[in-house]
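Read through the structure below, which is laid out as structure tokens, and then see the notes.
Only one protein chain is missing from this complex, and each of the others stays in its spot.
Read from first to last, the chains carry the letters A, B, C, D and E; within each, the first residue is number 1.
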Amino acid sequence: MALFDLPLDQLRTYRSAAKEPVDFDAFWSATLDEARALAAPAAVTEVRTGLRTLHVSDVSFSGYGGQPVKAWLIRPRGVDGPLPVMVEFIGYGGGRGFVNDWLLWSAAGYAHLVMDTRGQGGGWRAGDTPDPEGSGPQSPGFLTRGVLDPHTYYYRRVITDAVRAVETARALPFAERVLVSGISQGGGLALAAAGLSGDAVAGVIASVPFLCDIRRAVTITNNDPYAEFARFCRLNPARAAQALSTVDYVDGVHFAPRITAPALVSAALMDLTCPPSTVFAAYNAIPGTKELELYEWDGHDGGRGHFAARAVDFANALLA
Amino acid sequence: MALFDLPLDQLRTYRSAAKEPVDFDAFWSATLDEARALAAPAAVTEVRTGLRTLHVSDVSFSGYGGQPVKAWLIRPRGVDGPLPVMVEFIGYGGGRGFVNDWLLWSAAGYAHLVMDTRGQGGGWRAGDTPDPEGSGPQSPGFLTRGVLDPHTYYYRRVITDAVRAVETARALPFAERVLVSGISQGGGLALAAAGLSGDAVAGVIASVPFLCDIRRAVTITNNDPYAEFARFCRLNPARAAQALSTVDYVDGVHFAPRITAPALVSAALMDLTCPPSTVFAAYNAIPGTKELELYEWDGHDGGRGHFAARAVDFANALLA
Amino acid sequence: MALFDLPLDQLRTYRSAAKEPVDFDAFWSATLDEARALAAPAAVTEVRTGLRTLHVSDVSFSGYGGQPVKAWLIRPRGVDGPLPVMVEFIGYGGGRGFVNDWLLWSAAGYAHLVMDTRGQGGGWRAGDTPDPEGSGPQSPGFLTRGVLDPHTYYYRRVITDAVRAVETARALPFAERVLVSGISQGGGLALAAAGLSGDAVAGVIASVPFLCDIRRAVTITNNDPYAEFARFCRLNPARAAQALSTVDYVDGVHFAPRITAPALVSAALMDLTCPPSTVFAAYNAIPGTKELELYEWDGHDGGRGHFAARAVDFANALLA
Amino acid sequence: MALFDLPLDQLRTYRSAAKEPVDFDAFWSATLDEARALAAPAAVTEVRTGLRTLHVSDVSFSGYGGQPVKAWLIRPRGVDGPLPVMVEFIGYGGGRGFVNDWLLWSAAGYAHLVMDTRGQGGGWRAGDTPDPEGSGPQSPGFLTRGVLDPHTYYYRRVITDAVRAVETARALPFAERVLVSGISQGGGLALAAAGLSGDAVAGVIASVPFLCDIRRAVTITNNDPYAEFARFCRLNPARAAQALSTVDYVDGVHFAPRITAPALVSAALMDLTCPPSTVFAAYNAIPGTKELELYEWDGHDGGRGHFAARAVDFANALLA
Amino acid sequence: MALFDLPLDQLRTYRSAAKEPVDFDAFWSATLDEARALAAPAAVTEVRTGLRTLHVSDVSFSGYGGQPVKAWLIRPRGVDGPLPVMVEFIGYGGGRGFVNDWLLWSAAGYAHLVMDTRGQGGGWRAGDTPDPEGSGPQSPGFLTRGVLDPHTYYYRRVITDAVRAVETARALPFAERVLVSGISQGGGLALAAAGLSGDAVAGVIASVPFLCDIRRAVTITNNDPYAEFARFCRLNPARAAQALSTVDYVDGVHFAPRITAPALVSAALMDLTCPPSTVFAAYNAIPGTKELELYEWDGHDGGRGHFAARAVDFANALLA
Partner (left out) sequence: MALFDLPLDQLRTYRSAAKEPVDFDAFWSATLDEARALAAPAAVTEVRTGLRTLHVSDVSFSGYGGQPVKAWLIRPRGVDGPLPVMVEFIGYGGGRGFVNDWLLWSAAGYAHLVMDTRGQGGGWRAGDTPDPEGSGPQSPGFLTRGVLDPHTYYYRRVITDAVRAVETARALPFAERVLVSGISQGGGLALAAAGLSGDAVAGVIASVPFLCDIRRAVTITNNDPYAEFARFCRLNPARAAQALSTVDYVDGVHFAPRITAPALVSAALMDLTCPPSTVFAAYNAIPGTKELELYEWDGHDGGRGHFAARAVDFANALLA
């Protein structure tokens, strides 16, 4: 694979040119307040599986606008005391699927809350959470769903779900500290949830995060999902400026400065899906304690098992 | 292009094995009655364009559940007397786009009502009609949106829109007879609208229609949109039987026997998107006057200008 | 789609490095004089179609070397007075096809002369005009047909046809002013015809024009048709310099300075077929009144309906 | 995805036409006896990971010809009594990778021995076991490595490793009953190991197994790895008959009749990598207790999480 | 590669359903007589190359309509006596290229006359022979050039060139017996030249010949060049019947019964370019001495070096 983005030494100091919307904080405060006002307590129902060392629950919590969002809650069976909780967000297009897809963090001794992504789950791993909001014409996929207004934008809803997932985790009776993590879209959501949750999050792990430096991303790669944005603008050139204004509200480069928890971020130099400069743009904007895991030879599947091991070590060290 | 479906002599007599749901008529009566009960009169607003020989209006009519659906109404400028109205439905993924995309039928001396397809218009030609209904996880696209219940199924809404478009056309002050037409998805909708509109439709033109003999179609081609169905079932095997039951409610082979107007249908022997056997399945089920335009060397774009000319001649002859 | 060519601010001022052949004017004068000397009056035969609002004729006029070239002539039926005539040239590989493919300009109230492209029409839309000149070995396609000498070069013949089409339009009994237009190859021919027709052309519309800044184009894209040139040179490296000299005679950057009519040009920043720098090279060389329509998110199909509407408005305004 | 293999009703009774080599049992007895004669006791070394609920060991055992083969041994930490052991074989091209890739069976309460595949691990998941045997020219991949003689054939070595892995599992101090499982190549190895291990194996789980009905497989699909075989024969047509004779020694249809343990097999009707008829050929040849998990809408990744859940239930029930 | 055509046992007896045109012999007699009447003696000019063991000449002989056709004539330097002459025709799209491309037959001790294919040589190996005949719109390539009339059809000209090449070879002062050979298009031309040359040809070698059983070929493969025919018919459906009538005049299945020389033919069972049934159709129609070389695992490049060795042995044995 050929290198295609900025050289590594430039990546180390690259900063996004994207401007934060002036009402960024107000927008999110209002959104989250509304969701909290409409929230009901989470429903947590034990599920019988053949995985006999694990205690598994099907969770339904109140997300954006009080709408129900599904999750799996998985933890080691037979543990009495408090547990750290890892809240995980999922990559683009996939749903929560099967419990057997999510065995890492319980194996590491954590409670693990895997949030379903509303409307997703039709692409590769099945999902169980509808997105009850309809939409106008959009490029197929999710990146431009409702993009003509920040209030109707799909990711406003999903990020709200993510913050609510953190709050749900914190309310679990056995919950000790709460961390967030995810790969790709999941990584973008982890950055957003961390940025919006303040001290409620004790650590954030974002692998090759999506939704960072979006204005740049949509002009330097042909790969989906970023290419969905260009396709939308192609059909709707007069609406491109508005669409760009909307995505500023969900850009990781604006959540990053608000993150207070220690962060682990990975980037891959040959990643055409989430180009490394867009990841560095977010990473470089995190003000506090942070670590970068760099994959020099990888594309978007950068690191896989390497990163899983690194993530577990990072979390264990944080909690030690 | 290689031939891949049944030999032509077998196509001539092929009949679908799909069974009509026992409540097929009841399902559609109830759906349409509800839509009509919620309908408001269409809003018809003149639009200024540079196309100086045409009178163009932006139409908004009440579709499924009374929800607003957009259309273009295009007719020769300066014609006083009554006009036949061609109602046209659009191919998969495209919206109504620009008036300059729709110049055939006004050139032929018809009023032309081009119905936007709700939620579509993000793939190639822009659209203006939202689908306000959200949905659970589905295969990307529209074929499996809400497919787990005939009542929530996306095409229940679109077909209702189509019938309502016919009713809207009939209510136009200058309307003479009303015909329906379309290519691919548009052809499938034309068959459905004709089957559900009885004598309100004076002719039906369906080029390489989609949504016919769906149970067979989804197992004999890898091409989208039919392949969306297989992808959904792959993620949701336990729900495949239900999904198959749902699509029976929108299958052209069940609308065909209800068509009373003369019909022109085209099929292309090398069409991997709407395989010829599935088109013949619908054509062979039309009981009345009908003509088949067969393209022996074509794929799904079968006929194009040839078919447009043939369609104009067919309509002109009907109305002569 | 990723941006790949020069940044927009550099495009704004980019000038081609191609040098005009010293005998450029002499070459074209001689070529056109010879064609005119061999020309017979155009044969214009009415064609019956189902498009009842239109008057349609099949035209055969004398092109390069007096050879017959086909065209459609389409105009609103029942108009008595003089009409502006839009002469349109066709994109690469397509022929004049069906009348129903060409409904824009008559709908806008123009007479519309659609010139068939000699020898083309085997790729996507059928044609009716042979190219009676044989050729030596060439890269498949038209870009290198006869390219070893400007006198035998295919585009010498086609551009001559285009100038003769303008002259044919001007000779129509009802002709008012004459404009030229086209997309891609058609846009390149429009620039050439305008540059060679002086004041005989009242306006020129070129969408994503082909045949501009060819020496650069053939080294910055892998897309056909420009890639045909590289393929030819690969097989014939010793003849590459001659081939490059030949294409200088048909390069839009040399026709542009000779254009006196107002011009509308479109470019698309993600256009890998006619890269934006090559289009800007021609646009920037037009000395007079001109407008640029820029598609920031589009590839070679840049603009479509948007551009059609813009083109009609541009022409209407010119003639107002 | 289109169906492409035999119809389902024919698959239910399909039997391979492949003939068992007359010295099949002798060949394998001699091979295994030699391996056992050269075997040293397995080296089992604890590995520290962040997965705090698991006890993980790096295992090195004696495989074919006494050569060292790597494995992971993973089991729930803090369990005292005897444990069932699931021996797992890996899909084509991948190595044992990271411990965090293999969390299913320990979560289900089993000890889990994951055998590295010699020489593999360069395609997608890294491996740690060399194949110290060189080879003559072969089609890239493993299917034709040493294929000109059953004694030098690559899969003779790997299957021997697999049988030795079962024997290694049985010798673990805490081992209760031993089962074998795998997906694709892993499924083929599970069938082989079960067929060669007699009562030493208490259950066999083979998902979309490779290496079954090979003579048919190599003529009905263009997908790798089976297509490697055709490529080899293309270069070496005079050696095709010998190569076909060799693969008979490793064909699952010959191991199947020797399987005495209960078996769970999956097949996917749209699987172009391990076509369903080849899987049914093996399944139908298993004489004893068996279950088929059929995926009607899936390709080679058939079932994934569905099958993992089914496999755990199958194994739990066997051991109940 | 998957098998896709008729099973081998059916291939062994397969006969084409194509009917010979009633005026087939008259058509070719008239064509050849005309060419001979216009022929001038071949110009044979020695060419200096670094290949010091060879005597090389550039040949220009009179082909169809007396038009000049280029060839290489290559023979061992320093041989005094008479030599057998192998006339070779070239595969689709390539020209005669470099002398160093054609070293087989001189190495075997033959004089070797390599005929350039008119108009070809732009695809992969350069050519030097123009096709001075222009053409109407056609599918890109050569298969449909002039296909609307057998008299204007491109292959009428090329086959005439091929027969004239044989006659040119026979007139060489050192010529002993003359054989013909070729691969793919070259094989089709070899069959045609042999069928039209009677006893003037002492042997014919046709590897995976093109232009056989064309009516069937164009419906069973998507591969070029046969797919060019379907593309043409797609644009010109009303002319498909005429085009099919034309190709009957150049079909190898009609030349085959006229071949009197011993023949060697190869077929490849996985050949999607010249499907095996079409090759068998010609082979099975050869009445006399013949040998089939079958490649069971090959596509269109079937056999390569294997076939070259076999061809040399076949020719040597014929001449022994």
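One rule holds in what follows: a residue touches a chain if its C-beta (ideal position, glycine included) is under 8 Å from a C-beta of that chain, and two chains touch if they have at least 3 such contacts.
Keep in mind the model is a prediction, meaning the values are calculated, not measured.
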Contact partners of the omitted chain among those displayed are A, C, D, E
Among D:Gly63, D:Gly141, D:Pro262 or D:Gly302, exactly one should touch the missing chain; which is it? D:Gly141
In the full complex, which of D:Glu133, D:Asp248, D:Glu291 or D:Asp313 touches the chain missing from this view? D:Glu133
Out of E:Leu104, E:Ala175 or E:Leu292, which touches the unshown chain? E:Leu104
Please output the residues of chain C touching the missing chain, sorted low to high. 219-222, 227, 230-231, 233-234, 237, 240
Footprint of the hidden chain on chain A, which residues? 1-3, 270, 295-299, 306
Touch residues of chain E, complete complex, unshown partner: 49-54, 76, 97-101, 103-104, 106-109, 125, 304-306, 308-309, 312-313, 315-316
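The definition used in the following text is that only the chains that are shown with their structure count from here on.
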The larger set of C-beta contacts, choosing between D-E and C-E, lies at C-E
Using C-alpha centres only, name the chain that sits farthest from chain E. A
Per the C-alpha means, the centres of chain D and chain E lie apart by a whole-Å value of 50
Please report how many Å separate the Cα centroid of chain A from that of chain D, as a whole number. 37
In chain E, which residues are in touch with two or more of the other chains? 231
Drawing the touching chains as a network, do you get a line, a ring, a star, a complete graph or other? other
